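For chain A:
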Amino acid sequence: MEYVIEMLNIRKVFGNFVANDNITLQLKKGEIHALLGENGAGKSTLMNVLFGLYQPDGGEIRVKGKKVNIANPNVANDLGIGMVHQHFMLVDTFTVTENIILGSEPTKGGQIDIEKAEKEVRELSERYGLAVDPKAKIADISVGMQQRVEILKTLYRGADILIFDEPTAVLTPQEIQELIQIMKALVREGKSIILITHKLKEIMEVCDRVTVIRRGKGIGTLNVSETNPNELASLMVGREVHFKTEKQPPKVGKPVLEIENLVVKDSRGITAVDHLNLTVHAGEIVGIAGVDGNGQTELIEAITGLIKSESGSIRLNGKEIRNLTPRQITETGVGHIPQDRHKHGLVLDFPIGENMVLQTYYKEPYSKRGILNFKAIYDKARQLIQEFDVRTPDEYTKARALSGGNQQKAIIGREVDRDPDLLIAAQPTRGLDVGAIEFIHKRLIEQRDKGKAVLLVSFELDEIMNVSDRIAVIYEGKIVAIVDPKETTEQELGLLMAGSKRKEAGVSS
Partner candidate 1 sequence: MSENRLTNILVPVFAVILGIIAGAIVMIVSGYDPIAGYSALLYGAFGDRYYIGETIRQVTPYILAGLAVAFAFRTGLFNIGVEGQLIVGWLAAVWVGVAFELPKVIHLPLAIIAAGAAGALWGFIPGFLKARFRVHEVIVTIMMNYIALYVSNAVIRSVLSDQGFKSEKIHPSASLRSEFLQSLTDYSTLHYGIIISLIAAVVMWFLLEKTTTGYELRAVGFNQHASHYAGMNVNRNIILAMVISGAFAGIAGAMEGLGTFENVSVKAGFTGVGFDGIAVALLGGNHAFGIILAAVLFGALKVGALEMPSAADVPTELVDIVIALIIFFVASSYLIRLVLTRFKKEGK
Partner candidate 2 sequence: MKKKRFGLSMSLLLTAGMLLGGCGQAKEEPKKEEGKASEFSVAMVTDVGGIDDKSFNQSAWEGLQKFGEENGLKKGKGGYDYLQSQSDADYATNLNKLVRNDFDLIFGIGFLMTDAITEIADQKPDNKFAIVDSVVEKPNVASITFKEHEGSFLVGVVAGLMTKTNKIGFVGGMEIPLIEKFESGFRAGVKAVNPKATVEVQYAGAFDKADKGKAIASSMYASGIDVIYHAAGATGNGVFSEAIDLKKQDPNKEIWVIGVDRDQYEEGKVPGTDKSVTLTSMVKRVDVAVYDLATKTKDGNFPGGQAVEYGLKEDGVGIAPTTKNNVPEDVLKKVDEWKQKIINGEVKVPTTRDEYKQFEASL
C-alpha cells in the first residue's frame, strides 16, 4: 500500500495544553481523505505541523516513505504539499494571474513574463476544470472564484498533495457542488487531498476515507463506504448525537414582540425592510427563513437599536422601543446573539470573563459607583463557563483564543443569563460543528419552554425546520408567508423564499 503522506504519532504541546496527542494520519495516493473533528479538536494544529508552520514535539512525518523534517512552509512546498486556506491569502488589487504567480514569477530579461504566466494559468485551469478569468481582479470575482485561485496557486507551485481547510464554510450551496466536482477532477489527475471539515454530509459525498480526532486524540480511520453520518458524529463528539431536536409542543402566551409596518433602509439608503409585520409570542420560536440579503440583517439591527428605522412601530410587551438606543432596548428585555460574533458579539482582545458582562458591567454587583468588582465579574464568568460548557483554559483567556463554537457558547450564555423576554438569535450555529449545533438548539428550545419569545434567523433550512414553531418567510423586506414547519416541506419553503406567491398567503399576524 502506497502512502504519500504519513504522519505518525504526532504530538504537539502548547504550554500545558496538548493540542495533538499521538495522532496518526496516513494519506493514500489519489484519495480524498477527510480529517474530521469538532472545532478545537486539533485539526488545524495537525495540518499546520504538516505544512511546516509548527514543529511537532513528537512523532515523525514521512513523505512518499521518506522521513522528512518540515521546518517551514517552503519545505512543504518543495515536497509538493499545498494548502488552500480557509481565509484566502490574496491581494485584492492584483489580477488572478498576478496572485497565482506571486512569489514564483516567471521572468524574461528581469521583467515578469505575464503572458507566459497567463498561458500557464489558463492551461492549469482547463486541465482541472477550474474556470477562472486569468485577467480578472480578485476584488471583482466571487468568493467561490477566489477559492479556485487559491487552488490554482498550489497547483501552479506543483503541489501533489492539497490540504483544504474548511473549504465549504464560505461557499453557497451551488459553489459547494462545483467545488466537489473540482476535487473529484483533481484526484482523477493523480492528486491526493486532505479535507479538513466537520460537515458529515460532505464527507459522505466525496471522501474515500476519514480520520476522526477528538480533543487532540486520534480516534481512528474509517472507510467512508463502511460508515454512516450517525457513527461519524458520535465518534467525533464522543456520545450519541441527535440530529432531530426533541421538543414539546409550544405553550404560546401573549405577544412579546409586535412589529407593524416597519420600514428600514440599509447603509446605501435603499429600503431593505418594507412595511414589515411580525408578531412573536411568549413561549414560541419564530424562524425567519429567507435568502441572504432580503432584509434579515436590517430587521434585526433595527429591533436591537443598532440602526435607526424610518417608520412603523416595534413594541416589546406593549412598550414602543423603536429607535431607542441599544442600551435602552437591552434593558427593556431583549437578548441578542448577533450574526457576526467577531464583529458584534465579543471584544476579542478582552478576557472571556470581561466579555461576559459586556452589557451589564455598569450594574451591581459587577460594579459599584463606577468601580468594577472583578470578583463578581469572574464569579459570574466561571458560572457561565461551567453552565454553558465553554471550553477555555480559564476565564482570563482572551476571547480570541477560543474556538468559534466556544465563543458562540459564551455569547449565548451571556445573553440567556440576562433573562430577556425576547431572545434574538441570528445565525447562531454558523460555522459550528454538530456537537455545538445540538447544544445551541437545545438552549434555544429551553428558553422557549421557559416562556420566552425567541426569534431565529438562519439561512440553513434544516435549522429553521428543526427548531422553529412557526416559520416566517422573508422576501424583499416583507414577510410573505407564515407556515407551520410540520405542514411544509423544504421545497415549498424554497419556492416561497424565491418569491413565488402562496395560495392562502398568511401575511397577517
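In the analysis below, contacts are C-beta pairs under 8 Å (C-beta built on N, C-alpha and C of every residue); 3 or more make two chains touch, one makes a residue touch a chain; residues count from 1.
Picked so that all candidates are chains of the complex that A comes from, given by their letters.
Since we're looking at a predicted model, the values are computed, not measured.
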Candidate from this complex that touches chain A, chosen among 1 or 2: 1
Can you list the residues on chain A that touch candidate 1 in the complex? 15, 304, 306, 325-328, 330-331, 336, 338, 343-350, 354, 358-359, 361-362, 367, 370-372, 396
